[in-house]
Structures are given as structure tokens and as C-alpha cells.
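Accompanying notes for the structure given below.
Every protein chain except one is present and positioned as in the full complex.
Here is chain A:
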Amino acid sequence: MSQRFIQQPLGPPAPTLAPTQPVSLHINGQAHTLYIAPWTTLLDALREYLDLTGTKKGCDHGQCGACTVLVDGKRINSCLSLAITHEDSRIQTIEGLGTEDKLSPLQQAFIDHDAFQCGYCTPGQICSAQGLINEGKAKTEAEVRELMSGNVCRCGAYPNILSAVMEVLHNEGLIMEDKAWSAGATEPEIAPVEPPKK
């Protein structure tokens, strides 16, 4: 049994390709003008044209959160956004949050709580956590877990990410709960209960 299978192209070749054009971006307090095609994503603009490789590509489909950056203070997936649509925005990447010599409180907390292993999802996690802090919604562990769930960590550092974020929320006076956020798990006690008699 054999049959022909023709891989249909997605479309005919374009008669002319979209030309590159100047795109002005305001990133980490600096203005940049790039000459890029309009189909260039913000993620690729950062990584391939500006050498801001702290922002990571984990799926290119908005599924993993590794490419999270802050646009006007809000966290977005930079892989799902074209650079050209952000000419009027203030963009902040991991490089703009702090440097190795001058880490932001979140960056330091991620180190102290060992909130990463391979480090590849880390810039996205930190930008996402910064966005979460900016939003001001998350007050409890459960809320932080939920609202940090757009960022996949394949190494499984989630409990440490949680404690790092909780510590920063606590230190910045954003949550009332008075608790020392150690790196790691809490231990709820649950006693077994017999089922109700039928």
C-alpha cells in the first residue's frame, strides 16, 4: 500500500517580501531604532536584533511564559506580540529589572530560595512575578500559585518560586501575613477522618 502525499505549502511565494522598516522601541529606559520586517515578534526583536537574550524562547506560541516581559508595567508573552505594535510602549526586560551587581529584590529572592535550576524559565518567572506585584491582586499562597501558572518550569521549582515571591510580597508590605518565608514547603496537618456512617 503506498500513496502519494503532497505537502501543500502554506501559500504561494509572496511576489514581494514585506520590506524592513524602522521600528522605534523604548526598552529599559533606552530608545532603540531597528530595521526589521513587520512580522518580527517582540521576542525575536529583543533576542536577535538587540542581543537582549535574557528574554527566553520556550515555545514561541504563548504556552510557556519564558518570554514574559513587562509592557507599560503589564506582563505579556513577547512571542505573541509583534514588535511594531509597541512603538508607543515602555518595555522592561529582565536586563532592566536589575544587574548581576545590583539585583532587584525578586532576583535576590529567587537566588536565596533556589527558585530555579536550569535557569531558562527564570527571567520569565521573575518578570511575571514583577507583573503580579504590579497588579496587586495576589495576597495569598493560593493566589500566587494560580497567578504564576502562566510560567512553566520544567525543572519543577514551583514551591521555591512560590516562597521567593511570597517573601518579596511580604517584605514590601503587600501582604499582612506574618510568616518567615523559608525556602520550601509548609506542613499542614490533616487528621484522617472515618467516613460518615451510611
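The rule is simple: a residue touches a chain if its C-beta (ideal position, glycine included) is under 8 Å from a C-beta of that chain, and two chains touch if they have at least 3 such contacts; residues count from 1.
Methods note: contacts and distances are computed from a predicted model.
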item: Chain excluded from display, named as in UniProt, from "Xanthine dehydrogenase family protein molybdopterin-binding subunit", "Urease accessory protein UreG", "Protein translocase subunit SecD" or "ABC transporter permease subunit"; value: "Xanthine dehydrogenase family protein molybdopterin-binding subunit"
item: Residue in contact with the excluded chain [from A:Leu42, A:Leu70 or A:Cys153]; value: A:Cys153
item: Contact footprint on chain A, counting only the chain that is left out; value: 1-14, 17, 36-37, 39-40, 44, 47-48, 51-61, 63-64, 66, 93-95, 98-100, 103, 107-108, 110-112, 114, 116-123, 126, 144-146, 148-162, 183-195
